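Please read through the structure below; I'll follow up with questions.
For this depiction, one protein chain was excluded, whereas all remaining protein chains were kept in their positions.
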Amino acid sequence: MKGLKGLGLAMLLLLVPALAKTTVTVASWGSQSEIELYNQAFKAFMAKNPDIQVKLLHIPARDYWTKLTAMFAAGKAPDLIFINNINFPAFAAKGLLVPLGQYIKKDNFDTGIYYQGILEAFKYRGKLYVLPRDVSNLVLYYNRDLFKKAGLPDPKPDWTWDDFLKAAKALTVEKNGKRVQWGMSFYTYFLFWEPWVWSNGGRFFSPDHSKFLLNSPASVEGLQFYVDLRYKHHVAPTPAEAADQSAFGMFLNGRTAMIVDGRWRVPTLKKKAKFDWDIVPFPRGKAGSIVDIDGSGWGITRTARNKAAAWKVLKFLAGPEGALIFTKGGLIIPAIGYDPLHPEATNKVLKAFFTPPPPRHQQYFLTVNKDAVPTETFERFSEAIRLIGKALQPVWQGKEDVKTAMDAVAPKVQKILDEVKAGRK
Amino acid sequence: MKKTRLWDVIVIALLVLGGLTMLVPFLWMLSTSLKEPGSLFDLPIQLWPKKLHWENYREVLRVVPFFRWYLNSLILAGGLTFLNLTSGAMAGYAFARFSWRGRDAMFLLSLITLMIPAHVLIIPLFVIMSRLGWIDTYYALLLPGLFDAFAIFLMRQHFLQVPKELEEAALIDGAGPWQIYWKVALPLAAPALATLGTFTFLAGWNSFLWPLVATNSIEMRPLTVGLAVFNTDFSTQWTLLMAGLSLATVPPILVFLFAQRWFIRGLTLGSLKG
Partner (left out) sequence: MDVFRRFPWLFLLPSLVGFLAFNAGPILLSLWISFTRWDVFQPLTFHNLVAAWAGLENYRRMLADPVLKKAFFNTLYYVTVAVPVEIAVALAVALGLNRRFFGVRIVRTLYLLPTVTSVVAVGLLWRWVLNPYVGPVNLFLRWLGGRMEAVFHLLHLQVPATLHWLATQGPGWLEDPAWAMPGIIIASVWAGLGFRMLIFLAGLQNIDPSYYEAAALDGANEWQKFVHVTLPLLSPTVFLNTILALIGGFQVFGLIYVMTGGGPLDATNVLLFYLYQKAFGEFPPDMGYASAIAWLLFLILFGLTVLQWKLRKRWVLEEV
């Protein structure tokens, strides 16, 4: 009997350290190489914090929220979740994340290392909920061989819409009355045309999301300029001309000379482009060169079992050490910009970002972040942008102008905005 | 006689032609899996690559736990098939040969499960499985296959179509329902079982949404869910994805070729009787 008791006690003692070890689960989407980066980061973290076990819950990107909603519904949400700024407001509005202010203050964590734009994107009603990992933005890729052939110099970083249009016209080539080469590839997804609105001084919504502004003069003019590239100036291919080729495919095959696109194109271009290419900032409009700065990062869920431990993990992943690991993977633009207070830590991250050229001017991926603004997302953005996208379909086909389309959709979007505003009170 | 012969040739030629169109996407999938990474954008469209990049296959096997996923898919599809062929066939027999009060209502009730889209059932099912503590186990993947209205329906219709004189004869000989089912009805059901087996295997092999939601760890995933790792928002790794998916077609094709033997067996048994 006594022996048994002793055995029980010994087992209990064995169990105690095992129980004392906290587990933090981090939910994230990502490719196979990102999974490996996570494991690398977790290993580094656990070496320093042996009392915390970190586990990755990987979910395929397209079905991320399907899986997460099921887990929330079952009351088994992960402790940290990876989230992008587009979905963030809807999520934060439900009170599902923990505001980070108190932790930041307690640990004196310096958020000044991040680009201001992306920090703004992760604030809801003035409170910060997410520490960012990466940013995505847009630059203009151009085919240097085609520029040379057209007798054009490399575009300067402060070039304007006029310069751009002139170049695009010179780069559009006709053969036997048929266009065979165009100045610029044409995307219709909203992330790619936002800069045309913003750089012209326009906006999607008023800053407090109370008013729809895509039908305001500045917004309409900017977006119409973009549409005119296709139908008025004809320096971008129409749907019939593009036929079955994607916008990026046309650039990659030398059918178009320029494309406004993101950092994620670099690996493919490096591998496949049969021409010399480089990048340059988006041309300046009336209000400057303003592209989007969107991104993703991690937040602590309201239901996290051990929030202090979750914060420790978060601080590590989004801090300079974690950022270095993810940046070295070569897939992302780090959310950490230069910080004069912590030059050494931030410099390391920045250095890791640079890979052998092309593109020669890859610093532009970082410098454009200075003026970049996040997509104007709010609680029901995904519904609103679906309506806007639908309204623009005839515009992309050249059957309607921007003003008409945006005026037509305005009441519907305004209704959503009004409902959101009423719900906030 | 000669006219029928010619007619046969025309029919067969048309069927083969139709069948060949079915081959096209399959070949396209294979050819993409053999292309140089990132080649999806090549112009003019290459239906078959000049140089075959078999290393895509090596890469898939190297970077992801492919065999583990394959095994999971086999367990999932095989397990569901087993459940359907036992539980579904039994229930189908019951609905075809037994009569009790409320039978038709029960049958229609079972069909309801086919009419409500799985999309709205998945979260409640997840919550139930989670309460049972079965998330991320084979139980969660397999046990929902215990009841399958499609299987019951298919088997019921089959048993209705088979003449029941043999069974009645066995009944007169003093056999119980269970014996009749096993010894008389089921062997005659080979074609239907083969059809059902093929479908269930295919459905299990292709299933995506439930296994995605019901598993947490990468090791528990079936192929469909696992391979989704190559499919990210802006950069789908088509060549690897298609290499994985091409390897995934082997078991269902084998199952189908194999199942067809029972088609013919059913036919000969039927003619023996005549």
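Each chain gets a letter, A and B, in the order it is written, and its residues are counted from 1.
As a working rule, a contact is a pair of C-beta atoms (placed from the backbone, for glycine too) under 8 Å apart; a residue touches a chain by one contact, two chains touch by 3 or more.
Quick caveat, the model's predicted, so the values are computed rather than measured.
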item	value
Among the chains presented, those that the missing one touches	A, B
Missing-partner contacts on chain B, residue numbers	8, 11-12, 14-16, 18-26, 28-29, 32, 45, 83, 86-88, 90-91, 93-94, 97-100, 104, 108, 110-117, 119-125, 127-128, 143-148, 150, 152-154, 157-158, 160-164, 167-168, 171, 177-178, 180-181, 191-192, 194-195, 198-199, 202, 205-206, 242, 245, 249, 252-253, 256-257, 260, 263, 266-267, 270-271, 273-274
Chain A residues that touch the omitted chain in the full complex	63, 65-66, 69, 72-75, 86-87, 90-91, 94, 96, 239-240, 243-244, 379-380, 382-383, 386, 390, 393
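Note that only the chains that are shown with their structure count from here on.
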item	value
Chain B to chain A touching residues, read off their complex	37-43, 45, 63-64, 122-123, 126-127, 130-131, 135, 209, 212-213, 216, 218, 225, 228-235, 237
Residue numbers on chain A that touch chain B, as the complex places them	29-32, 35, 57-63, 66-67, 69-71, 73-76, 244-246, 248-249, 252-253, 255, 262, 264, 267-268, 271-272
